[in-house]
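To start, the structure under review is shown below, and the notes come after it.
Complex shown without one protein chain; remaining protein chains in place.
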Amino acid sequence: MADRIPRNKDNDNSETMASQRRDFIQQQTGSTARHLGHYSIDAESTQGNIEHFTGVAQVPLGLAGPLRVNGEHAQGDFYVPMATTEGTLVASYNRGMRLLRDAGGITVSVVDDAMQRAPVFVFKDARQARDFGVWVEQNIAAIREVAESTTSSGKLLRIDQYAAACLRYLRFNFSTGDAAGQNMVGRATFAACEWIMQQYQGIERYMLSGSMDTDKKHSQLNTLHSRGKRVIAEAVIPDHLLREQMGVSAELLFRSRQISNTGSFMAGAMNNGSHSANGITALFIATGQDVANVAESSAAVVYVTLTPEGDYYYSITLPSLIVATHGGGTGLPTQQECLQMLGCSGSGKVNKLAEIIGATVLCGELSLGAAVIAGDWVTSHEQYGRNR
Amino acid sequence: MADRIPRNKDNDNSETMASQRRDFIQQQTGSTARHLGHYSIDAESTQGNIEHFTGVAQVPLGLAGPLRVNGEHAQGDFYVPMATTEGTLVASYNRGMRLLRDAGGITVSVVDDAMQRAPVFVFKDARQARDFGVWVEQNIAAIREVAESTTSSGKLLRIDQYAAACLRYLRFNFSTGDAAGQNMVGRATFAACEWIMQQYQGIERYMLSGSMDTDKKHSQLNTLHSRGKRVIAEAVIPDHLLREQMGVSAELLFRSRQISNTGSFMAGAMNNGSHSANGITALFIATGQDVANVAESSAAVVYVTLTPEGDYYYSITLPSLIVATHGGGTGLPTQQECLQMLGCSGSGKVNKLAEIIGATVLCGELSLGAAVIAGDWVTSHEQYGRNR
Amino acid sequence: MADRIPRNKDNDNSETMASQRRDFIQQQTGSTARHLGHYSIDAESTQGNIEHFTGVAQVPLGLAGPLRVNGEHAQGDFYVPMATTEGTLVASYNRGMRLLRDAGGITVSVVDDAMQRAPVFVFKDARQARDFGVWVEQNIAAIREVAESTTSSGKLLRIDQYAAACLRYLRFNFSTGDAAGQNMVGRATFAACEWIMQQYQGIERYMLSGSMDTDKKHSQLNTLHSRGKRVIAEAVIPDHLLREQMGVSAELLFRSRQISNTGSFMAGAMNNGSHSANGITALFIATGQDVANVAESSAAVVYVTLTPEGDYYYSITLPSLIVATHGGGTGLPTQQECLQMLGCSGSGKVNKLAEIIGATVLCGELSLGAAVIAGDWVTSHEQYGRNR
Partner (left out) sequence: MADRIPRNKDNDNSETMASQRRDFIQQQTGSTARHLGHYSIDAESTQGNIEHFTGVAQVPLGLAGPLRVNGEHAQGDFYVPMATTEGTLVASYNRGMRLLRDAGGITVSVVDDAMQRAPVFVFKDARQARDFGVWVEQNIAAIREVAESTTSSGKLLRIDQYAAACLRYLRFNFSTGDAAGQNMVGRATFAACEWIMQQYQGIERYMLSGSMDTDKKHSQLNTLHSRGKRVIAEAVIPDHLLREQMGVSAELLFRSRQISNTGSFMAGAMNNGSHSANGITALFIATGQDVANVAESSAAVVYVTLTPEGDYYYSITLPSLIVATHGGGTGLPTQQECLQMLGCSGSGKVNKLAEIIGATVLCGELSLGAAVIAGDWVTSHEQYGRNR
């Protein structure tokens, strides 16, 4: 039987315990845990961020930019911290940022914003479930009051309803201020559910989540109705810039996109773009986001056109980008430095951060997309030419 | 116009340049970048992992376990390093590990393994595209030879074909040894494509990716046909353990799962489980995986039964878990320590790592699933009881 | 060059022209068209239902029932006309109807009802599209007035909005009385759009459909938000009846459903049930529905439980059942006879028809489901026994 991990019930997030656990690792597994122990975080301060604190993962961080953003909250040039271990990622985003900077920057907008918890109520039959749905609509004001009583910043925006069998799924949508808000909306929804249970006769039981939230996983529902921020980044890139900097024409990029859109549709993909997950993940790690939300946040809808002038309008819609400037890992030392670097530290900056991430993603799309095409969109003719 | 980020064209991954960039950040943005500069990584060694190396993100790391794994490659008890900033995550997984340990451990198996690159070939019409497909099948041996000539460890397993319009999408499937292999299969497929272009008349053009790979994004195709490792973790948890440790019965968990499965199906979710992304992400950051692959790796299919004895069979199938023990960030200091901790350093250990991740995910599913139900599956009767 | 089909510009739906076209077929193709010409329809009366009227397809029609329905609109026993050419279909549904009759009938409810047309508006950028969305919400009353001015029975229930790129998709939801309403909502939405174009500055262009309706095709959107009627049919079938009439236990059916649900989820299916399309199609042909709507109407969500007593609760949710008792083919001779047979002729009967169809579908699910399991769910033990 393996030994238990050392733990101090009273005060576990301490340097003493972290050190003890690193020793434990060495004894048990032979791994030195030396680098894990090299950090500038105050062990005590990790309380609330991690249990059994033992050290830190050191994730290399590079700088990309300047990124020119024409947002409503983010305006101007930004240096973007990206934490990743994948070579060429920073370089590729950087290349895209140069292109978009020369093209005048990225227009980016937050067009929707809500965090959800979706309880489900079980009834005797579908008819009772439907009647309950009507009651919920009629009592939305009272439900809101109960839900909002549990939080200072969360506001209940609306409750969507979905019906199947004898079940009624309610999807509570909240605005959550600077926080991502998963915990906040969980508490608020729980309070609302308990109140509903007291008020309404005939509910057999309920669950706080019936999996229509959909938390930590992508769904078509999220693509349709957003989760976190719905961010749209757009730009018109002059054909000549694409040719000069990327070695491809707008027209070739456009034609290749028709083909990749068709591939995405056939594959049943959650994202018809190139690699939004790369930029989002690197920024999430750097700025202390809940990185597991990449599962949802990496969904994307790309829409492009060729302008009458032959330039390339490229847009990417991120329907469920979950970001925070408060709570979670945002207050940790390196993470806070990265938020400061972006001017996203302090209150009221979460949409600014969302816009910066959206703009970054767009740069990566064009950079990779162009690279693939420049190298590989090979006509027979070019092929023969190349081999001479 | 913003200043350009300092860069040394000859030798950019150096302590000098990193330091210079941290100074640059301070001048430009006011952020001190002090903590970012606190690391034990050798700046030179980050070459190939990052560009414009500036420092590190310090991500808190906790220990969970021991995790009892009954794998084919991983056998015995493991201490699992999890890098996250989300409070309760490590505790929750740890709680699940205890439950599963008492239940005899997790049976986990890698049942499929392949990395893909999916070029698309454009023809005059569908008929020509179809004929090309036949030719590819007939010439698979020659194509394999060309593809494998570019790599020492990659093996071309098969080429799947998908047809639409005048297009033929070929999905090359490779085994890639200890590496995740995205770059390896890109190179090998490119070589194969160029050879095909020389051999076959009538191809109008091709693209190295037609978006049916599907890289850095989830797709139904990945769920069906795997990407990376297809890992299945299973366990039978005695009802009495669930009651004692989790405060819920197997039967209640089972019933609640019917409802959440229905919610997942209606939502069009990529995952009918609870939160596999949490465990995967924390282990990916800790062990130097390409964290952006959480987009694909977080997909899951949960299947459960109640045994005749009333115990709970729970399984989770991860159809596209992308892991490596070689390449990417796996060689970096803290990341290598974490791999060593798991006995996954050195060659031939990648399936062991995949099994450990799969087993970890299962523990998290049960822990969160039980917590949700224990707290919230409220019958009217219990409700009234509670309020007395 | 082939000859043109005979046509009379002034009066084409006549017996003369039909006969002329049948002769034309014989001359051109050698097919006698004799049976096609055997009908009791008045050629003139087909005006508005078909162009180039030439004859009729004679589709065999069988009777199933009595079907016991516990609806809100349909109550009691019904004889169900099913038009099909697939042997065993009527017998299978009939078998299910007997089972459900003995089980006390089917509880069926219409829980939602709307027909959609989803125009899309194009803007300069996402921000303008978002602002337009706000304006639409603020002007819903005026938009409703314009839309409803085009129809005596259509009512604009709500406008859903979906955002991507510089586009705003508006999904108009109408109640449409006894008609399916596709044309009605098309006209009403067109009027609304034209009015919007006059009122709102900055719209670059619009299309009456941006493919988010989604008409004549299934979508996850329809599953979530309904199209036509959302009908839920439910029943609790005693275990002993399943054993006696179907040769399977409730428990075996329940276990097999876990497995088929998993298969449906992996396959990305629009329906986790057995064959709702069969019953729906046979009733659609018989009663003069727009049979092409089977594309949407065949979507389904099945949810089942085992009751504490060991009986089988089976429910099927049809999220987009499109039915009419007025318009389309409902007034044609055999179709009208079938509607009369069901007591669904005349005004105010469309929900009754929807309930009968939902109840019929449930019977077919249990009949086929049980047949598959009774024959094929073979344990090793049974297998050996059988071969002795």
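Letters are used for the chains, namely A, B and C, taken in the order the chains are written, and counting of residues starts over at 1 for each.
In this section, a contact is a pair of C-beta atoms (placed from the backbone, for glycine too) under 8 Å apart; a residue touches a chain by one contact, two chains touch by 3 or more.
In this text the structure is predicted, and so the values were computed from the model without any measurement.
**Q** Where does the absent chain touch, in terms of which shown chains it meets?
**A** A, B, C
**Q** May I ask which residue of C:115, C:129, C:231 or C:332 touches the chain that does not appear here?
**A** C:332
**Q** In the complete assembly, which of A:161, A:182, A:220 or A:274 touches the absent chain?
**A** Considering the complete complex, A:220 is the one touching the chain left out.
**Q** Tell me which of A:261, A:289, A:320 or A:360 is the one touching the absent chain.
**A** Looking across A:261, A:289, A:320 or A:360, the contact with the absent chain belongs to A:261.
**Q** Residue-wise, where is chain B in contact with the chain that is not depicted?
**A** Considering the whole complex, chain B reaches the absent chain at 72, 107, 109, 111-112, 125-127, 129-130, 133, 162-167, 220-221, 224, 230, 232, 234, 268, 301, 303, 313, 315, 317.
**Q** Determine and list the chain A residues touching the chain excluded from the picture.
**A** 220, 223-224, 255, 258-259, 261-262, 264-268, 272, 301, 303-305
As a convention for this text, only the chains that are shown with their structure count from here on.
**Q** Could you check if the interface between copies chain A and chain C is built from the same residues on both sides, meaning over half shared, or from different ones?
**A** Chain A vs chain C: same; shared/all numbers exceeds half.
**Q** Using CA atom averages as chain centres, what separation in Å is found between chain B and chain C?
**A** Result: the chain centres lie 40 Å from each other.
**Q** For chain A versus chain B, what separation do you get between their C-alpha means, in angstrom?
**A** Chain centroid spacing, chain A to chain B, equals 17 Å.
**Q** Please tell me the distance, in whole Å, between the geometric centres of chain A and chain C computed from their C-alpha atoms.
**A** Measuring from centre to centre gives 38 Å for this pair.
**Q** So which bits of chain C are touching at least two other chains?
**A** Within chain C, residues 220, 224, 268, 301, 303 contact more than one other chain.
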